[in-house]
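A single protein chain has been omitted from the complex, and every remaining protein chain is retained in its original position.
Then we have subunit A:
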Amino acid sequence: MIRIDSVTKRYPDGTVAVDRLSLDIPDRAITVFVGPSGCGKTTTLRMINRMIEPSEGTILIDGKDILKEPVNTLRRSMGYVIQNAGLFQHRTIIDNIATVPRLLGWDKARARDRARELMGRVGLDPALAKRYPYQLSGGQQQRVGVARALAADPPVLLMDEPFSAVDPIVRKGLQDELLRIQDELGKTIVFVTHDIDEAVKIGTKVAVMRTGGRLAQFAPPAELLTDPADAFVEDFLGADRGIRRLSFFPAAGLPLLTTPVVAVDATAEQIAARATPDVPYLLVTGLDGRPLGWGEPHTLTAGRIDPARLIGHGRPFEHATESLRAALDCAVLSPTGWAVAVGADGRVTGVVSQQTVAEAIRSAHAAAPADEKAAR
C-alpha cells in the first residue's frame, strides 16, 4: 500500500501545488487521480517516485518512507508511463523496452527475451522489435511505453495521462488493453488523467482533486456518480452522471421476452401464435439465430419473410456481460423501442422493452447502496 500522509508541495514562489493531501492507495488496484489542470494530480504522482520532493508530509510504501531509499533504486522499482510515451527515439523498440532490465544488470539476451514477451502482452506485433519509434503510430508508441514500464515487473505502475494524446478510438483500445493486462498482472497502478470518463472507466478508486491541490473526494467510481461529495465534484462529473452510473449495473438481471421472436422461415401459424396484443412487432431472426429486423405481424409473409422490408433492429446488447447502460441505449436507439439481447455467439436470446429497462433501473437504484459496498 502507498500511504500519502498529509503531503504538501509548496514552491519557492509560494504556489501550493498539493495541499495537505492524505490518502491510501490500495495494492493491486487502479487508483485514478482526476481533476482540472493545476489541481496537483501530476505533482502528486511525481512525488511518489521522487521526481518532485514534498515540502511537508511523508509518503510510505508498505510502511517504508520513500525518502530513505536510494532514489534510483526506488524509481527502478516503479514503472512510469507518460503522455506521448517519451520513448528513446534513438533506440529500437526492443531496446526501449529492455531499458530498466539492462539498468538492473540483466544480460542483453535475457533483457531482450523479456522485452519480446512484453511486446506480445501489450498487443504489439513482434515484427516491430527492430523498428525505431518514429516508424510507429501514436497508439503503438504508447503500447511500447506500457511495455517498457512493465519490463522489470515492478509492483507499482505510475501513469501520467498516458492516453491523452491519442485519438478516441485508439484511446479506448488502450484503456481496454490496460484493464486486461491489469486482470492478468494485478499491479498497484496510480493513474493521472483530466478525463473523468476515463477515470470512471478504469478506476477501482478515484481521487477527485480541485484547484489548489486539495482532495475533493476519494471513492469508488459508482459511489462518486451516486453520491458526489459537493457541488464541485458534481459539476466535474458532468450532467449525465445518472446515465453513466448505469454502467455499474449488469444487464444480466433484465427479464427477457422470448415470445415475439420468429425465424425467417416461420409458418403462418408460428407468426400468428407469437403475435400478442401487447407486442406490436415481431423480431425476425436468420436461420443462424442472429437478428435481422423487426416487422409488424400482418406484414410478414409466412415461409418467405423478406429481410429487406424489415425495420432495423439497431445494435443488440450482450445480455450476460453488458450493463443496464448498454441495454437502455439499445432500447432508446431501437426504432421500435425494444432492445435486442444476444448471447456471446450473437444469437438472439430475447427482447426487452424500454419500460422493462426503466423498471430494472428503478429496482437497481433501490438496491444500490448495499450492492455497491458488497462489490467493492
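The working rule: a contact is a pair of C-beta atoms (placed from the backbone, for glycine too) under 8 Å apart; a residue touches a chain by one contact, two chains touch by 3 or more; residues count from 1.
Note that in this section contacts and distances are computed from a predicted model.
Novice: Name the absent chain by its UniProt protein name; which of "Sporulation lipoprotein YhcN/YlaJ (Spore_YhcN_YlaJ)", "Anti-sigma regulatory factor", "Thiol reductant ABC exporter subunit CydD" or "ABC transporter permease subunit" is it?
Specialist: Result for the unshown chain: "ABC transporter permease subunit".
Novice: Determine which one of A:Ala326, A:Val348 or A:Ala364 touches the chain that has been left out.
Specialist: A:Ala326
Novice: For the full complex, which residue in A:Val170, A:Ala229 or A:Ala302 touches the chain that was left out?
Specialist: A:Val170
Novice: From the listed residues A:Leu67, A:Leu179, A:Ala273 or A:Ala367, report the one that touches the chain absent from this view.
Specialist: The single option touching the absent chain is A:Leu179.
Novice: List the subunit A residues touching the unshown chain?
Specialist: 49, 51, 71-76, 78, 80, 82-92, 99-100, 103, 123-125, 128, 132-137, 139-140, 145, 148, 158, 170, 172-173, 176-177, 179, 201-202, 247, 250, 317-318, 321-323, 325-326, 329
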